[in-house]
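Before we start, here is the structure in question, set down as structure tokens.
With one protein chain removed, the remaining protein chains of the complex are shown where they sit.
For reference, chains read A and B in written order, and residue numbers begin at 1 within each chain.
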Amino acid sequence: MIPQVILLRPQPWSPRAPQRREIPLPLPLSRLVLLAFGASLVLSGCRTESSTFGPAQRARDGNVFYLGGGSEPESIDPGKAYDSPGLGVTRNIFEGLMRYDPRTLDPLPGVAASYEKSEDGTHYLFLLRREARWSDGSPVTAHDFEWSWKRVLRPETAAQYAALLWDLKNGRAFAEGRVPEEAVGVKALDDHTLEVTLERPIPWFLEVLSFGPFTPVHRGAVEAHGTNWTRPENIVTNGPFHLSRWVISYQIELVKSETYWGKDEVSLDKAVFVISDDAHAMMRLFRAGELDWIGSDVAPPQEYLSFLKTKDDFHTSQSLATYYLIFNLREETPAQRASPLLDKRVRKALDMAVDKDAIVQFVTRGGQRAARSIVPDYFLERGYRPPPGNAYDPQGARDLLAAAGYGPGGKPFPVIEFTYNTNESHRQVAEAIQQMWRKELGIHVQLVNQEWKVFMSNRNEGYFQLSRAGWTGDFQDPYSFLALFLGDADMNASRWKNEEYDRLVDQALAEQDQQKRYELYARAEAILLDELPIIPIYFYSSNTLLGSWVGGYHPTPQNIHPLRDIRLLPQDRPVARETP
Amino acid sequence: MGRFIFRRVLGLFPILLVVFTMSFILMRAAPGGPFDAEKPVPAEVKRNLERQYHMREPWCEARFLPALQEPGLSTEAERQIRAEHAGASRIEQLCTGVFQYGWMLSNYVRGDFGPSYKYKDRSVNEFIRSGLPVTMQLGLVAVCFALLIGLGAGLIAAIKQNEWQDHASMGAALLGISVPNFVLGPVLIFIFSLTLLWLPPARWDGWQYMILPGFTLGSVYAAYIARLTRGGMLEVVRQDYIRTARAKGLSEKLVILRHAMRGGMLPVVSYLGPALAGLFTGSIVIERIFNIPGMGRYFIDAALNRDITLAMAVVVVNAVFLLVANLVVDVVLGLLDPRVRYE
Partner (left out) sequence: MSTDVIQPRPPLLEVDEPLEEIEGTSLWQDAWRRLRKNRMAVASAGILLFVVLFCVFGPWFVGYSFEEQNLAYGAQGASGAHWFGTDLHGRDLLVRTMYGGRISLLVGLCATAVSLTIGVSYGAISGYFGGRLDSMMMRIVDILYTIPFMFVVILFLVLFGRSLVMLFVALGAVSWLTMARIVRGQVLSLKQSEFIDAARASGVGHFGIIFRHLVPNALGPIIVYTTLTIPRVMLEEAFLSYLGLGVQPPMASWGLLVSDGANAMTFFPHMLLFPGAVLTLTLFALNFLGDGLRDALDPRMRS
């Protein structure tokens, strides 16, 4: 029984005891709120119909280029740099034997003034420029290259791109500790001559020499300072720019190098990389005129794309990357062995039931192209003829499914788990595909999203049924995509194996003539598209915002834009924009 | 008073140890490792990285699962070995965990937060050294806004009780409590930066850059402080000693400012303790929206990237600040109100 307890206390007397006046709604407040809402509606409605998203004229002064750098770089040590923001900084402060042509990304002479190549493509001789210097004045020598490349191979360095150097003779063997250093196929014959021997001929070898792990580091600096050698006060660089300041998680400043051999060709005095994780914040900065370029690591979020398409400072270009789904074809557990996904007719049916054109038109809406093969459409202009793949054919898909024993009257199709990493646009694509399969095939898919690290760990270790994936080519040869599916590749997440495929790809590698090589690739890809361990969805495009006053920028498939060639144009001269 | 402070400071260390241990266990137990990436790293390289960062302890491997020490083992093979010897694998993981804990603790005692797992060229101390002053600045600006606006609005509301100023202030305060800061931020940016062009939309380069983020962060606390001030003042104004002051003929302004405020401020001061905790949580979002290089930004990415050392350092530093701030608040409370004495 709850006793009656009265908690009243007599009201203390106070000369200013209030009279309670009941007001139904705080009137001034409600008016204020309505006013604020109305104002913001009006303001947002009457957006000035300007032709650009950002300002039409540059708001800043000075020959300093402000760009979005993406997130904080993990490392700018070229031997270790692995993430895109890190590489974006590294490629401007270090230069390898070759450098990127700003328009095509073909190799141009960098530190190497000239080279000789053997008939069979396994021997190279590079003659280095005598005027190539480090930022401390000392000359860049062949010994620097030899030491740097071996450093990348050394296991203690734990370089994540070390596998690129396995193409050097005995590269992999040295990395695994089976042969001594001297056996590796890179040797400095003298200060200015470098001899390189490869395991087998690599058609894109010259191109990859412009890339991170092949660029040199200064031995003295690394040995003197250890992991701290990349600090602005310790770092020694040989590229067109030098690192002058780095505020963690905020900005990285590069200044034009005075010791660079091609410094007369460099227009900018300084470049500032603005670091941020939030694409919306970057968009606002660009709109307010604080950035000249949103950067290659920041993509305007989905919701802005249809609006941005009409703006002059928005640019879309083809990217050397494919978005696809992977099936897990391992047969280790009973559940996996019983999976309908092991039947290639089922996989084909699933492929045919996805309306990829609808996805790129309505879901991603960013200029992507529907993909029916894995090697990106970029290679079309280089003469690659991919196999046709499967067209969108829901009826055909249903027939195939029935032939495999599922569908109406057949075995019930179990629920498939589709894993993707937490990301707005992946979610939208996944939901669209889920709906398509449900509508056309009556197949139920459960969407599971995991955050990045968990997702990658699960995928690499085979804990998935169907997963999304994306792959960017490291160099401009279809091999960079086809190698993913070689039987013994670490990166072959589906564990699909086909000996004929492996054989064809290997044969193609040895082929010197590009056309013949491409034909072999196409035959290999045909096998891939017949067995379908993957479902290609679309080829990426890169979307970016660039102020109209920026010159020297060219859309490139790997989204590489050397700052060496960027210039800030004086305001009255608009630049003729190259049509991609 | 001195003894009280001394005892509290002494009590900090066991609390910090508990915080440290709890966050270590949570981070370690999370699936996914710091070295998983889109382009899978060659197995040997990954192993090297893990060894460097004490994610892998050769002694433990040798003792409990020697099969793992074979050279040239692929990730597949390793996974299979672990699956086959599940019990031994778990013990080995526990052993490695203990070693890692010991390594980190010995580092912490020397004031070294260890190397970052994600940013391989940097130590966590660098991150803290660079981010902490910024977060503190942001917090200070937010607290200033919160106190100025909150106390002001609360005072006005108390003085003009039940008139329109009271209702307007309390209505605005309720609005402040009901709107999340990640909504308020973009709205303010839209109005003041992108439309009116009065203030910059992001970054941290000068005093103008502090206004919007500081206000956004402080707004919810201003709202609470306004309510508490009003409540506290109204409570105090009924007390006898205020009557006395008035009876003595003091002007109303003096009565309020000199006598009533002291008592009325009490709930505000005791609120500051928990408020500071929320301030840090809020700064995570604000720093992201406004692109401010503070410490709050690190935490989420550290947790998502499994950057164990960075995540833990942020938690521990934050805990230190909170404990110190609570201590200061308690001391101030004691000074303001002699009735509160230390238990």
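The rule is short, and it goes like this: a residue touches a chain if its C-beta (ideal position, glycine included) is under 8 Å from a C-beta of that chain, and two chains touch if they have at least 3 such contacts.
Owing to the predicted nature of the structure, the values given are computational and were not obtained by experimental measurement.
Student: Any idea which of B:4, B:164 or B:182 touches the chain not displayed?
Tutor: If we include the chain that is not displayed, B:182 is the one touching it.
Student: Pick out which of A:155, A:301 or A:470 touches the chain that's been left out of the picture.
Tutor: A:301
Student: Among A:332, A:399 or A:451, which one touches the chain that has been omitted from the display?
Tutor: A:451
Student: Determine and list the subunit A residues touching the chain excluded from the picture.
Tutor: 2-9, 22, 24, 37, 40-41, 44, 280, 283-284, 287, 301-304, 306-307, 358, 362-363, 422, 427-428, 431-432, 435, 449, 451, 454
Student: Which residues does subunit B use to touch the chain missing from this display?
Tutor: That gives, for subunit B, the contact residues 15, 18-19, 22-23, 26-27, 29-31, 174-175, 177-180, 182-183, 185-187, 190, 194, 227, 230-231, 234, 274, 277-278, 280-281, 284-285, 299-300, 303-304, 311, 315, 318-319, 322-323, 326.
In the analysis below, only the chains that are shown with their structure count from here on.
Student: Distance between subunit A and subunit B based on Cα centroids, please, to the nearest Å.
Tutor: 33
Student: Write out the stretch or stretches of subunit A touching subunit B in their complex.
Tutor: 12, 14-16, 18-21, 23, 26-29, 32-33, 39-40, 43-44, 71-77, 80, 82, 155-156, 158-160, 162-163, 175-177, 227-228, 230, 247-250, 274-278, 280-282, 284-285, 287-288, 290, 451-458, 460-462, 470-471, 490-491
Student: Contact residues on subunit B for subunit A in the complex?
Tutor: For subunit B paired with subunit A, touching residues are 31-34, 36-45, 48-49, 52, 71-72, 74-76, 79, 115, 118-122, 126-127, 130-131, 161-164, 167-168, 170-172, 175, 186-187, 189-191, 193-195, 197, 200-204, 237-239, 243, 246, 288-291, 293, 297-298, 301, 304-306.
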